[in-house]
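A quick write-up on the structure given underneath.
Left out: one protein chain. Kept in place: all the others.
The block that comes next holds subunit A.
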Amino acid sequence: MLLAILLGFAFSIFLVFTGKFFKGRISILAAGIPLALFVYFAQFIGRISDGEVITQFHSWIPAFGVNLGFTLDGLSLLFSLMITGIGFLVFVYTSAYLKGHKYLDRFYGYLSMFMAAMLGLVLSDNLISLFVFWELTSISSFFLIGFNNTSRESRKSALIALAITGIGGLSLLVGSIFLGSITGTYSIAEMLTMNPEIASNPYYILIVALIFGAAFTKSAQFPFHFWLPGAMKAPTPVSTYLHSATMVKAGIYLLMRLTPVLGDHEFWNTTLIIVGAITMVYSAIHTLFRTDLKGVLAYSTISALGILVFLIGQGTVDALTAAAVFIIVHALYKATLFLITGIIDHQTGTRDTTVLRGLRKVLFPVAIAGFLAALSSAGIPPTIGFIGKELTYESTFHFGNMAILLTGLIVITKILLLYAGFVAGIKPFTGALPERFENTKMPSFLMWLPPVILAVGCLVFGIFPGLIEGSLVKPMVSSMGLDGKDIHLKLFHGFNVILLLSVITIALGTVLYFTLKPTKKLEAWIAKFEKFSPQTIVTNSWAFFFKFSNGWTNLFQNGYLRNYVATIMVFTIALTGYSLFTTANYAVDFNSFSPITFYEAATSLVMLVAIGYTVFTRSRLAAVASMGIIGYAICILFVIYSAPDLAMTQFSIDTLTVILFVLVLYKLPKYLKLSDYKMRIRDGVLSLAFGTIITLLILEVLAEPVNKEVSDYYAANAYILAHGKNVVNVILVDFRGADTMLEISVLAIAAIGVFALLKLRLKKSDQR
């Protein structure tokens, strides 16, 4: 299984080198990879439906419990088949859709990277490796949304999608670490038996909230849904593959996978039902106001994801069966609708539902696919969509005392989704063909065949539900920890309330379709509400954040060295001063100090005079020279207190510093008055305060008992271990030699920096 996952990554790396040769006709060969993987996973169907679970284990970072463990059970099998199956069709479709595009090789690279990441995600048993693959899907999605990288809108949408799903990813990581530290393992399989312990843990609510954060952002649940319509800027194959059939279902997958670990708890169920219900109704209503085919499909996808969350929230066998079937239903019809939208866009150049009409006359096979997909989306028998809808109603209708409310919500959503499906799958093909579309040509069969295959799937699985019942649905429900034995999929359940609800849904939806025509006016009307939408709130807070950080940077990083020094001083004074004021005990024993000798007094006097001269002189060079005197005086103090090494170094450094200053200042004009007396007073007060604080600090340090352990060790071992009598030097070149190594590296880097900066400036002036 590891090889199956790595194959996609290997192919995308392979394309980096051979991409040039991969753009023409042979690009279709790329589709061989998902096809091979599809066949590979399909051969497990038999074993999985017998209840077997196939696992594989590779050690990765065992010290942290992070391993590459893979599990193939009903849940991951369904997702793997969807990823590779729809992947195959999308790969084929792409070779015609982006024929001759100059970045076709990159596109395939991103797509296969995504496919591999997605397979890794659904097969991972380890939460941490799941997180890694989760992030990889976000990143490949970022590249695919921004594929049209010359468009500003594309880039912005890609960034928003990455930011939202990225935040979700972090939330997943934190949640996983919490779960890992409670259970002592990152393996989901090992967590399965610990549900009661986890649920009774005080952090349960937090963990679930974090996992929800991940699932809701990835699966575009309200209020994080807005990245998905933006992501439709991507080429249509991407919208089909990532933003409808697979990636956005990663959140759903996560919820399903963790249902046995975290589920069956009031917080889990209630939150999912509420969020799912809001999402499905909210975005189903939104579909009414869209005139862009992709916009309609984007909102109906969000709505479908809402339905799935809503069903997982109910957590009953009925509901999870309905969810399992609905995933298949949705993948089949929504991928079809996206693909035909791509064909319409590719052949006619527009996706505007208000002008598209009568295309059946020029795109007949596409029209058939659209019609079948629309029927399945509407849940009209004998398509599989009907079975999915019946199961959904069945589960909500028997859901305790909330049944009426939940059923009402789901019926409304389904009515609106029927409208959306009809608008996308039927409307462009019916009516009279306008003149401007008369010359529309049929696309290559590579483009129209994939949606037809999927649409036929909608019909075949509907007529013969037995095909998926035992092979996919039952194992999937079992892998969510429930007993799937009694599941029986069939088209006709007899005359009952559920059937009546279906009839009502279809009737009302059809009436809605024939009465409400999408217009620009409606779209403009709904746009007024954008002001309160989550997207606007997020964009505004981003804009505010940018402004704030700009202002902050300009305030502190203003490029004036004196301001930096002043800022550092003010903060040191404030923080150290506060700490000294509150904690110090000022128990300085002046009697314990040694008496002041003549040399100390004389040196200090020299220093004081030099300081006074530096501050008050009007000549720059004189100021630098007297700074040098201060430095030398400090050296003499070092000598007096027996630190000859330090004194020597300080001596040389001071000499060089003075030389440097002289070199820089020599050619400057005469002393300028840069600050008025107010600023000088301010600076003086600041300096005095700083000096006072440092003095107090040093006196306070004296009151502490000295720990000589380290210095004693060095003193004792300098000669024994390092053959040196000068402890300072031995520390520099031997005991702490690696430190010195890094320090001289830093010195070299600084010198290169100075060199580069000044030479660069010279060049500029030369140009002038």
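For this structure, a couple of remarks:
Just so we're on the same page, a contact is a pair of C-beta atoms (placed from the backbone, for glycine too) under 8 Å apart; a residue touches a chain by one contact, two chains touch by 3 or more; residues count from 1.
By definition in this document, contacts and distances are computed from a predicted model.
From the set "Phosphoribosylformylglycinamidine synthase subunit PurQ", "GerAB/ArcD/ProY family transporter", "ATP-binding cassette domain-containing protein" or "Na+/H+ antiporter subunit B", the protein name that UniProt assigns to the chain left out of the figure is "Na+/H+ antiporter subunit B". Between the chain not shown and the residues A:L192, A:V685 or A:L758, the one that touches is A:L758.
Interface note: of A:A432, A:L663 or A:V701, the residue touching the hidden chain in the full complex is A:L663.
Only one of A:G408, A:P434 or A:P644 touches the absent chain when the whole complex is considered: A:P644. Not every partner is drawn; the one left out touches subunit A at residues 644-645, 647-649, 652-653, 655-656, 659-660, 663-664, 666-667, 721-726, 728-730, 732-734, 737-738, 740-741, 744-745, 747-748, 750-752, 754-755, 758-759, 761-762.
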